[in-house]
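Here the complex is missing a single protein chain, while all its other protein chains stay put.
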Amino acid sequence: MLYREALNRAIDECMAVDEKVVILGEDVGRYGGSYRVSEGLVAKYGEARCIDTPIAELSIVGNAVGMAIGGLRPIAEIMTANFSLLAFDQIINHASKLHYMSNGKIRLPMVVRFPQGVSKQLAAQHSESYEQMLSAVPGLIVWAASDVNYAYHALKQAILMDDPVLFIEHELLYNKKGEVDVDTPLDPFKARIVKEGKDLTIVSYLKMVDDVMTAVPTIEKELGISCEVIDLQSLNPIDHATLEASIKKTGRLVVVEEDHYTGGYGAQIVSFAAEKLFYALDAAPLRLAGEDVPIPYNRSLELASIPTPEKIAARIVEWGKSNGL
Amino acid sequence: MLYREALNRAIDECMAVDEKVVILGEDVGRYGGSYRVSEGLVAKYGEARCIDTPIAELSIVGNAVGMAIGGLRPIAEIMTANFSLLAFDQIINHASKLHYMSNGKIRLPMVVRFPQGVSKQLAAQHSESYEQMLSAVPGLIVWAASDVNYAYHALKQAILMDDPVLFIEHELLYNKKGEVDVDTPLDPFKARIVKEGKDLTIVSYLKMVDDVMTAVPTIEKELGISCEVIDLQSLNPIDHATLEASIKKTGRLVVVEEDHYTGGYGAQIVSFAAEKLFYALDAAPLRLAGEDVPIPYNRSLELASIPTPEKIAARIVEWGKSNGL
Amino acid sequence: MEKRIAEEIYYLMELGRRFEYAAKEHYMTGEISGFLHLDIGQEALSVAAMRAFDHGDVFTTYREHIMAIARGIEPKAVMAELFGKTTGVSGGKGGSMHLFDPTHFFYGGDAIVGGHLPNAVGCAYARKLEKAGHGVMAVFGDGATNGGAFFESLNIASAWKLPVLFLCENNRYAIGTEITRVAPFLEQAKKAEPYMPTMEVDGMDAVAVYEAVSEARDYIEKGHGPIFVEAFTCRYEGHSMSDAGTYRSPQEMQICKAKDPIERMKKYLKEYYNMEDAYFDEVGKKAQAAVDTAVEFAAQSPEPEAAALFEHVFCKECSDVVS
Partner (left out) sequence: MEKRIAEEIYYLMELGRRFEYAAKEHYMTGEISGFLHLDIGQEALSVAAMRAFDHGDVFTTYREHIMAIARGIEPKAVMAELFGKTTGVSGGKGGSMHLFDPTHFFYGGDAIVGGHLPNAVGCAYARKLEKAGHGVMAVFGDGATNGGAFFESLNIASAWKLPVLFLCENNRYAIGTEITRVAPFLEQAKKAEPYMPTMEVDGMDAVAVYEAVSEARDYIEKGHGPIFVEAFTCRYEGHSMSDAGTYRSPQEMQICKAKDPIERMKKYLKEYYNMEDAYFDEVGKKAQAAVDTAVEFAAQSPEPEAAALFEHVFCKECSDVVS
């Protein structure tokens, strides 16, 4: 199944059993979604539940909040992360706070989904990643799907939950193939150990997980070590237990992320390790992230602005050599 | 001089010498600004340069971008950080990127100012801090004024510069007293060593600097040590040199911030230290930050949600004792 | 207007004003803090609109104490919220600006100007989808009518014919800024004209407000789509307790207070129902007693426990669903 099909199936199954579930967003209905995630749903569930909205992101999320208050379970799609900035007021001032401010009286069973990240030459207003911002918001659950199985299960759980969930996808993952084990639900709050290893913990999420996995054979060969690769999946709350066990085992930590280095999400992970697992660390941790520049259009510059498998391998090997590996 | 008077003076001096400088925002003109920062300016410079805007934060910043393109040097005021979320598209997709996307052809000499943080029982939609989000934006300079002298000099430089500057103030600092040394310009990109010391580096910024300074005598007494207190001032770019020198000297790092712990700004500082100064650290660093909850209205809960001088002292003393101090 | 309703409205206006004065008093003593936005002068609007819109959902701003009470939320639960107590309608976590009570379909108290309008529209979508037969009233100030959220809401409600009653409380000021300085005209209903029918009403006249809102409510309930009601009114106090309000001249305040909504309602009751002074005294006393009880209740109520800080960040059941 493709990643986008897994997402589609999760939504479809929820819509089939609960008529309170609706989707809304630009072109999610008749068009089937820009990345075809909602393909076919309008035919099954009608336009009243597959809502094509105007280009008004503030309202897309703001309406979803109101729908949730009114008893629906909306799934709002924002076409690209950059446009979600227009909805930050509704995501942060409203969705993340109403449950708390009302002392639990208001519940917001809603999901906001968007793809993010560098695709191919979409330039600065269409290529960014905002998990670093939105994972800093108490009251908002943030999940990032790197994996087809997780995409299916986590999105389904997100729809079933009574809290607002920000569900992050990546533009380059929609056509990724993978198996979905429909019968084995997973806990979306848990990180996934993509590969076990004993000498180095590499923490990543979203599309970078694949790039890390591409880089790992080189790293293992060149350094003569074995890497443990962790896909965080739940960016907020963080599955500290899984991180802790791995770091304690390997004593070494690298975090790989696509967002910009300064203030990037990985800082929280490294800071957690430094604060809580300092004495378990045998070497300085390393962060690999995007450069601190808006994403340029030109392809070589664009690729130079983010981690790639080659750069990941090279940087980790270099670091490993000067850090006792 | 009061903090707000220092800001006022900085703006006033720039408006006096350059008619391109304008201020805009809600109630900045006739009313003089909610925190009286622009008091008296409309009488001097007229309503065309002291522009009372409608309640439309997206336009306040978006208009400022356009004014800067059109040759003015706008200073946009957002009444409170939370409302800036409505302007995130203009701050991030526009102000921070146009210079880069145009390959330097467009320049945006503009300042966006806002106060943030917990004041007194203003509740979740009026008490937040967004430096963690906005310091993660390449192309945007972020300065935070904890100090009256810095407030004056840095705001003035921000107005003179050709890049967009986000200038963060704190609701509880406006009536803070301090000396302004008008004749000695400072470099706003540099951190300030508020107090020298040799055993522990405490990094902070904005209002927390004062709270740290209140806590320091207790900490020093109880642990029998001397603390070096650094006020970051420039949150992006970060003055790594000053941090490095201090951490190398003391071997110990505590970061104190008011924003929420998870994804908070301090993670970047701790992560920098862990990555780049690991071998200089004699103990695990410590982060003190706000709790991961929306800010509650009730006063005791509100105070429980953020660091206070008492908590700072107690937590650092406790940490110091179990970390060899 | 029916006598029963007129009496109810009069009582609630008396109650509301006294409530606000009590809130002001206890702000001075420090028992209430934060931003406190008093609704004094606007009671006709707040009360009559809520009574007319007696079913359906309501979304309001931060200037909502009287609306909450007129909606049926107990004054003591509102006052306790202002005091930040556990017994407050939002458990002391929301405060004056954030009064919520889904049992009364009151999702009031949004403190982002215009921020609740998309929420109201979304809720109306839910009501239409479930064929609820009733709709949503969204109350907002003239200050909200220049922001993107307002316009997006007009457009969407109109495009999709959603049952939304947009009620604009035009008191001509957004803090210190007069609406005509930041919009091309005084009447904000003009902005809604391309999208829906509009009505204008004297917001100082409870009877007129009641009738207009009732009519508008009928309209949206019939499924015709949204409607816009603009009520001109006047706040007597500063924007919040931290505003001295010097931007309005004494003459302006005098003219506005001459239209006092409570006096006007009194006159109506006298003229139409021959109510006598004794009646008004009685009501005043009853209202004051209710306020006093509310204050006492608030003062006596317990502070939240420390653990409350971490409660309701997420809802408990969520974790159950997942694991």
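Read from first to last, the chains carry the letters A, B and C; within each, the first residue is number 1.
Here is the rule we go by: a contact is a pair of C-beta atoms (placed from the backbone, for glycine too) under 8 Å apart; a residue touches a chain by one contact, two chains touch by 3 or more.
Since we're looking at a predicted model, the values are computed, not measured.
The chain not displayed here makes contact, within the full complex, with A, B, C. The chain omitted from view is touched by exactly one of B:Asn63, B:Ser119, B:Asn149 or B:Gln268, namely B:Asn63. Checked against the full complex, the one of A:Leu2, A:Leu186, A:Ala304 or A:Val317 touching the unshown chain is A:Ala304. From the set B:Arg9, B:Arg36, B:Arg107 or B:His240, the residue in touch with the chain omitted from the display is B:Arg107, counting the whole complex. Although one chain is not shown, part of chain B still touches it, namely residues 22, 48-49, 51, 53-54, 56, 58-59, 61-72, 74, 89-90, 93-94, 98-107, 138-139, 141, 157, 160-163, 187-189.
By the touch rule set out above, chain A reaches the unshown chain at residues 26-27, 30-31, 34, 52-59, 82-83, 86, 120-126, 291-294, 296-301, 304-305. Those residues of chain C that touch the chain absent from the view are 146-152, 155-156, 158-159, 181-185, 190-191, 193-195.
Everything that follows uses one rule, which is that only the chains that are shown with their structure count from here on.
Most remote chain with respect to chain C, judged by CA-atom centres, is A. One simple way to say how far apart two chains are is to compare their mean CA positions; for chain B and chain C this gives 36 Å. Centres computed as Cα averages put chain A at a distance of 40 Å from chain C. Taking the mean of the C-alpha atoms as each chain's centre, chain A and chain B sit 29 Å apart. With touch defined as above, residues shared between interfaces to two or more other chains in chain C number as follows: 90, 92-94, 98, 110, 112, 115, 148, 313.
The residues of chain A that reach two or more other chains are 58, 89, 93, 100-101, 138-139, listed in rising order.
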